[in-house]
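With one protein chain removed, the remaining protein chains of the complex are shown where they sit.
For subunit A:
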Amino acid sequence: MADIDELAGRLDHELPDVRWDEPGAIRARGRGRTRRQSAVLAALSVLVITAGIAWWAPRSSQPTPAAPPSPAPTATPSTGSGPTTAPVVDGSTLFPVSALLGAEDVGTGYQVTNQHGYGPGTYPAWAFGADDCPEYDALKVTAYKSYLWFRHQNLELAGAPSVFTQGARYPKGVAKNVLADVDRVTAACKRWEYAGGEASTDERPTVVTTTYTVVAKNFAGEEARLVRKDVISRDQDGKVVHQGTLMTAIVRVEDLVGVVELEIPEPDLMRSFGQRIADRMCGVADQVC
């Protein structure tokens, strides 16, 4: 049995060397937050709208989608396409990088960062995990865990809002359950509170209120949800001391589910991103959309 007297030594020896961000990247993140985001956002929106006009062209005018991937896992050695130790499926076809939202979809100067693929059972989180919601556990949300291949990447530009995107292919029929789980979570966890939170101190304790709001449905792909999550910390006088917003677009095309996240409340932009990732997933879906 481990003893806490040994903990420092254990951590010193056992914690892995992580891939730290360079100091310049840390400073850039700090600087980016202090800048006004509106100018960047405006530029970003213009680009999306402009690009969106082309994207809205009839599907028939688009190039033929890539050859459909094998729908079932095949026992192959590790593909080496991600950090996963022993994937047993070929992620390059099950959910290729081309099915994710790309840097060119978001804005000039955006770069792809932290692109990774994960074999079954190796990615531990999902976009609607809400285990601090009292009702969440009882929902027994599990569909998201059964993906055949999961992939994510970030789209980043210093000083501008980052866009996070992820996607997965599921066994036949399961993707519908993932969307159904989004509905169950956002309904059961419409609003919840707890004492404490990041902004809470002994001198000024706060209560955190979290809300899920479904902003739009079925605006892209075969099914879609645009969900706004607001987290607000208030002190005992009701004064807001901390708040944050996360917009999440989740879209299903056949057995593929794509997600886009943005930490600013821009529903129109998020709809555009949702439509974009739907079109990208159509390019690799088993049937032509």
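Here is the rule we go by: a contact is a pair of C-beta atoms (placed from the backbone, for glycine too) under 8 Å apart; a residue touches a chain by one contact, two chains touch by 3 or more; residues count from 1.
Criterion: contacts and distances are computed from a predicted model.
Asks: From the names "Caa(3)-type oxidase subunit IV", "RNA polymerase sigma24 factor", "Cytochrome c" or "Protein MbtH", which one matches the UniProt record for the unseen chain?
Replies: The UniProt record for the chain left out of view names it "RNA polymerase sigma24 factor".
Asks: Specify the residue from the set A:26, A:187 or A:240 that touches the hidden chain.
Replies: Of the candidates A:26, A:187 or A:240, A:26 is in touch with the missing chain.
Asks: Touching the absent chain: which residues on subunit A qualify?
Replies: 1-5, 7-8, 10-12, 14-21, 23-24, 26-27, 29-31, 33-34, 82-85, 114, 116, 118, 122-127, 129-132, 152, 154, 164, 166, 194, 196-203, 208, 210, 229, 231, 233, 242, 244, 246
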